[in-house]
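Handing you this structure, nothing more for now.
Heads up, one of the protein chains got dropped from this complex, but the rest are sitting where they should.
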Amino acid sequence: MAAVSLSVSTVKPLGDRVFIKVSESEEKTAGGILLPDTAKEKPQVGEVVQVGPGKRNDDGSRQAPEVGVGDKVLYSKYAGTDIKLGGDEFVLLTEKDILAIVN
Amino acid sequence: MAAVSLSVSTVKPLGDRVFIKVSESEEKTAGGILLPDTAKEKPQVGEVVQVGPGKRNDDGSRQAPEVGVGDKVLYSKYAGTDIKLGGDEFVLLTEKDILAIVN
Amino acid sequence: MAAVSLSVSTVKPLGDRVFIKVSESEEKTAGGILLPDTAKEKPQVGEVVQVGPGKRNDDGSRQAPEVGVGDKVLYSKYAGTDIKLGGDEFVLLTEKDILAIVN
Amino acid sequence: MAAVSLSVSTVKPLGDRVFIKVSESEEKTAGGILLPDTAKEKPQVGEVVQVGPGKRNDDGSRQAPEVGVGDKVLYSKYAGTDIKLGGDEFVLLTEKDILAIVN
Amino acid sequence: MAAVSLSVSTVKPLGDRVFIKVSESEEKTAGGILLPDTAKEKPQVGEVVQVGPGKRNDDGSRQAPEVGVGDKVLYSKYAGTDIKLGGDEFVLLTEKDILAIVN
Amino acid sequence: MAAVSLSVSTVKPLGDRVFIKVSESEEKTAGGILLPDTAKEKPQVGEVVQVGPGKRNDDGSRQAPEVGVGDKVLYSKYAGTDIKLGGDEFVLLTEKDILAIVN
Partner (left out) sequence: MAAVSLSVSTVKPLGDRVFIKVSESEEKTAGGILLPDTAKEKPQVGEVVQVGPGKRNDDGSRQAPEVGVGDKVLYSKYAGTDIKLGGDEFVLLTEKDILAIVN
């Protein structure tokens, strides 16, 4: 097996998973948003870079994802899987962990 | 990626999520309501400022939300995600965590 | 946002939630009922003052509530959310936490 | 609100709940049954005195209860809600906690 | 309420429950079977003496039980409810806790 | 009740359960397979000797089992119920605990 050369464009999320580039802290507060550090779930801002084909229904069809590539989103910080790629931080999570689009 | 400029109008909740402006404590007791501090779930008063498109059914259709923008609502204090925006407190939660409309 | 003036008539429970005025202890034993203090779930007597539109089915229709305004009911003491309003105690709970009508 | 005058005939269980008069210990062993004190769920003997309308199906219809008023039943001791009424012990539980009819 | 005279023939299991006479240890090893004492679920041998009408489907019909009166069965020792009747040990359990017929 | 004479041929698994003869350790490594001792679920090799009629669907039909008598299978070591019969080790487990056929 040859070495795996990973780049953002080669990551194809399965099912209802979404690949998100994590926004840096500076950006998060630029618009005035402040994400408080409480005992409740922590939100995080990021940008969608890859979207899976959608959740498969029982009849084999798929639910179209509610987010698209380029959307800025608010998601739960503790959800999904952290990945670093070329110096940038990414997260792979399921669409239901995305709270809102904040374009 | 440009900095994210967040404002109430740019937050679009996904699915059955609702974006609520938390009412201040003074308001909560103005009408005579007193929310006791028991071991049970704590209620909180707020105003709906954004509503998602509704919960998606298995056939792709959506359930119309039971609350609308402007509704004063009672919700469980420990539910959802706290967000601060321009000095005000907000919470993003799913509609099922809203207990009642108290207009 | 103006102050919220809450009264019993302005509380509209969502879904299958029911708004109940908690009966005082004197009333509970007047009819001879005694609710023992065991390790099991504790019952409580109250009167229904507001009823939500009912649980929504998957097809969008609703299940008619089994209780109506004015019904005296027995419910689980630890269920739902306690609310005080004008000196009286109320509880907001889902219909499935109501054990029996005791009119 | 007038005082609640409770009697066996005024307790109307909701859904698939059943109202049972707990048999005294003397009765339980009269027939030779011995309910051992193990780490497993403890059985108890009682007599059905009120039966709810039955579990509601998703289409609004109801499942007819498997037990009727007057049936002697074996049920799990730790299930449901204990109630004392006029010196007698009762329990309110869901039909699925009834193990067998022992008429 | 008259005293309850229990006998094997008067125990009518509800739903998918099965009434089983526990086999004595001597019998269990007579056929060469040895039930090891591991950290996993413990099997036990018994004979079916009463069978409920079967699990009710959502449409009101019932699934015919897979075991019948007289079947020797292997079941999980920790499942169900122990009952002693006339000096013999019995257990009331749901059919899904029966592992195999060992006639 | 006569003594139960158990043999492999008299064990009839219920539902989707499968009766498996555990392979000895020597056999497991003969083909080069090595089952590491990690914190994750431990695999075990065995041979199917009896198969139940299959999982029952809601409409009463059954799903045909994916394994047959004689198949060598890999299964989770901690699943199911251990049984010794005539000096050999067996395990009774549900088909979903079988990971792969390794014929």
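Think of it as A, B, C, D, E and F in the order they're written, each chain with its own count starting at 1.
Quick note on the criterion: a residue touches a chain if its C-beta (ideal position, glycine included) is under 8 Å from a C-beta of that chain, and two chains touch if they have at least 3 such contacts.
Here the structure is a predicted model, which is why all the values come from computation and not from measurement.
Asker: Considering the complete complex, which visible chains touch the unshown chain?
Answerer: Even though it is not drawn, that chain still touches A, F.
Asker: Residues on chain A that touch the omitted chain in the whole complex?
Answerer: These residues of chain A touch the chain that is not shown: 1, 3-7, 10-15, 17, 19, 50, 52-53, 56, 58, 60, 78, 80-86, 92.
Asker: At which residues does chain F meet the chain that is not included here?
Answerer: Counting over the whole complex, chain F touches the hidden chain at residues 21, 23, 26-28, 30-36, 38, 40-43, 45, 47, 57-58, 63-64, 66-67, 72, 74, 76, 95-96, 98-103.
The definition used in the following text is that only the chains that are shown with their structure count from here on.
Asker: Where the contacts of chain A and chain E overlap, which chains show up?
Answerer: Neighbours common to chain A and chain E are absent.
Asker: With chain E excluded from consideration and all other chains held fixed, what connected components does the contact network retain?
Answerer: Leaving out chain E in thought, the network of contacts falls apart into A, B, C, D | F.
Asker: With centres defined by CA atoms only, which chain is the most remote from chain D?
Answerer: A
Asker: Could you put a whole-Å number on the gap between the CA centroids of chain E and chain F?
Answerer: The separation of the two C-alpha centroids amounts to 23 Å.
Asker: How big is the gap, in whole Å, between where the Cα atoms of chain B centre and where those of chain E centre?
Answerer: Once rounded, the distance between the two centres reads 51 Å.
Asker: Of all possible chain pairs, which ones touch?
Answerer: Every touching chain pair, ordered by label, is A-B, B-C, C-D, D-E, E-F.
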